[in-house]
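Below is one structure, written out as structure tokens, with a few remarks after it.
Removed from the display is one protein chain of the complex; every other protein chain stays in position.
Take a look at chain A:
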């Protein structure tokens, strides 16, 4: 059940929202879409779901195109959250669940399970407009996963939630993945993607600027972060060849360096100067990569 996006382009009149995007999302994987506002994430999702027609290219899932006959296998949490404000949670989900091919009793059993899990069983008979925004979002999430989809598309699932609820939702997402759901999600919070995804793609102005497995991306990025805490001034380090960024902190400095070998040279330079409390070489964060790649093409 691989989701294949092949050379997909979407144009709205003269603007190109997605430009020759090719991605393969293996089964039972969590795939992250990163990108700033207007990068083309939502447009890509809408094309996967068939809400928008593709200008050029092809999207297939398990070798077949995705149509409404498969909607019971697909879950979708749109970026703009929306439920019927005047309907009770139960009626709401019965309607949406039925549209995804469930029976009324299945919906109620599943819904009760999910509400218990989110520790809000009393919401079942409340109208959506009576709930807080965060709780509405939980209901919205339930509506996307209640039919146990094989492919789940989450557009900014964690935005607007407090940390406790973010954790709760993350746990649920991870569980779904373990049960065999392929998950595609977008975010502009790097740490979530870093924590959850094996594979990712950074979109910028409709073009993929970085894509692949998280480990590979970090490895091929080359640049590393170095933290130095010492009892003596370390500002001389910034003049070394291979130091890209230098940031002074209270206890020393934080550097971005070109490669591991630079770290060795710096280590030798520090030797004999005094007591070094901390010398730590770090993998680059996704945030660094994102700023580097997207920032670069801004210039």
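Simple rule for what comes next: contacts are C-beta pairs under 8 Å (C-beta built on N, C-alpha and C of every residue); 3 or more make two chains touch, one makes a residue touch a chain; residues count from 1.
Basically, contacts and distances are computed from a predicted model.
With the options "ABC-2 type transport system permease protein", "Butyryl-CoA dehydrogenase", "Electron transfer flavoprotein small subunit" or "Ethanolamine ammonia-lyase reactivating factor EutA" in hand, the undepicted chain maps to the protein name "ABC-2 type transport system permease protein" (source: UniProt).
Contact with the omitted chain, checked across A:52, A:227 or A:281, is made by A:52. Within the whole complex, the absent chain has one touching residue among A:39, A:59 or A:74, and that is A:74.
Within the full complex, the residue among A:41, A:100, A:138 or A:218 touching the omitted chain is A:100.
The missing chain lies against chain A, touching residues 10-13, 46, 49, 51-55, 68, 71, 74, 76, 78, 80-85, 87, 95-96, 98-100, 143-144.
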